[in-house]
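All protein chains but one are shown in place.
Chain IDs A and B follow the sequence of writing; residue 1 opens each chain.
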Amino acid sequence: MKVFTTTLATLLLIAASSAQGQQARAEQGLKPMLPPDGIRTVAPALEKYTQGRLFGEVWKRPGLSPRDRSIVTVAALIARNQTIEMPYYVNLALDNGVKPREISEIITHLAFYSGWANAMSAVAVAKDVFAKRGIGADQVPPASPELLQLDEAAEAQRAARVAPGIVQYTTDVLFRNLWLRPDLAPRDRSLVTVSALIASGQVAQVPYHLNRAMDNGLTQAQASEVITHLAFYVGWPNAFSALPVAKDIFENRAR
Amino acid sequence: MKVFTTTLATLLLIAASSAQGQQARAEQGLKPMLPPDGIRTVAPALEKYTQGRLFGEVWKRPGLSPRDRSIVTVAALIARNQTIEMPYYVNLALDNGVKPREISEIITHLAFYSGWANAMSAVAVAKDVFAKRGIGADQVPPASPELLQLDEAAEAQRAARVAPGIVQYTTDVLFRNLWLRPDLAPRDRSLVTVSALIASGQVAQVPYHLNRAMDNGLTQAQASEVITHLAFYVGWPNAFSALPVAKDIFENRAR
Partner (left out) sequence: MKVFTTTLATLLLIAASSAQGQQARAEQGLKPMLPPDGIRTVAPALEKYTQGRLFGEVWKRPGLSPRDRSIVTVAALIARNQTIEMPYYVNLALDNGVKPREISEIITHLAFYSGWANAMSAVAVAKDVFAKRGIGADQVPPASPELLQLDEAAEAQRAARVAPGIVQYTTDVLFRNLWLRPDLAPRDRSLVTVSALIASGQVAQVPYHLNRAMDNGLTQAQASEVITHLAFYVGWPNAFSALPVAKDIFENRAR
């Protein structure tokens, strides 16, 4: 039985959502995603970059708080449906001060921006992390809270720009409901949305949402830092595709 | 042993293809992807949107049959390699009247349009669903059936437009073979192809294939509804990227 359990543990360890190994790591606290010696077996250089550059430098850069970096990273992983690393980074997000109710809202938000199946995979991961940390139903937002007040002028402007088609759902469900839920600040919803768009290579929608993010309080320095951070998590090419778009927006807003 | 089995069940439940949990759900019939109380633990709002908007509304909109919605959803999941939700939606597709031979052809079709590894993952899921439902070899299409007749004029037109390079395979394997296999109607092949393209954010190929879909019998109302349906499954940004492309095609065809 012991051999079987061990074999099973090994199998599950490399299984796509790798529940057991991730939980073990999560319980050990803020460790890199795979144990360093696991990475070192295959790619010592990657382990060095991970410890030196990624955790030793990028995460500590002053332009963006660890809390915001966690939101950006979790959003990117959900957008790309990367469930293997998700438990580690959801735990890290909670350690960095992201509230359980905010994790809940990030997932619900991305159901609309990244697709229902991505959200469902994230729910399965978060459910387990919440259970392990004793986070109960009282710490997640109600289904129908009192909504934030709508900015009628901005909403009228947005609605005027959008082509008909899925307009009704976009207006009713997204901008007059989802975006007004109080348990994730509008600025953080924007951070999540922009991160998900860059993570999926969907630059066409970046201008509207990056402008909205900056209207909602994201500074230019923070926006730049988001792109640098994402270069590591979603690959240089996605970051490079977002760069000129962001540059245009910065210049237009400076005028 | 019982504790171990239970732990294992939990682990597998959140594993990436989550076979056991999905099968249990599938056996319960047309239930949402995760049990509602599972979603509610993390995101009560998402559970409400799932029950109210997605299953309560979108799936019941009259513009597109439940069978077609199932084809669109399964195609989107295969295109995005989202194996966790796949067992649920393959079962739902069969419940909604998609034939096993059509599921088989959808997977084979998407080997070419979404990549071989995506098709292989889908085969593994379908194999299990078929076994559970007692679907045998007599219900899947033969490897080499008598093909549909080629529309020589349309094919000549297509071939003339394509740049050299992978032309030979495109002509021989795709348009003179795959598209002519009789067990999935050309209109449904088009529906699968367009859904996969939108699901992957590949708008560049949408014009050719949406036109082909409409030549093959997909109405404009249905095409619009496909995009609305996909907004939920592949995220608003992918749907929004497809909208202007579809609008152009509708206008060009109206001339």
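Assorted remarks:
The rule is simple: a contact is a pair of C-beta atoms (placed from the backbone, for glycine too) under 8 Å apart; a residue touches a chain by one contact, two chains touch by 3 or more.
A quick note: this is a predicted structure, and the numbers were derived from the prediction, not measured.
Note that of B:41, B:96 or B:200, the residue touching the chain absent from this view is B:200. The chain omitted from view is touched by exactly one of B:41, B:70, B:96 or B:114, namely B:114. In the full complex, chain A contacts the hidden chain through residues 4, 8, 10-11, 13-18, 33-34, 38-50, 53-54, 76-77, 80-82, 84-85, 201, 224, 227-228, 231-241, 243-244, 246-247.
On the side of chain B, the interface with the absent chain consists of residues 5, 8, 12, 15-17, 19-20, 81, 83-84, 103-105, 107-108, 110-121, 123-128, 130-131, 137, 140-144, 163, 165-166, 169-170, 173-174, 181, 196-197, 200-202, 204-205, using the contact rule stated above.
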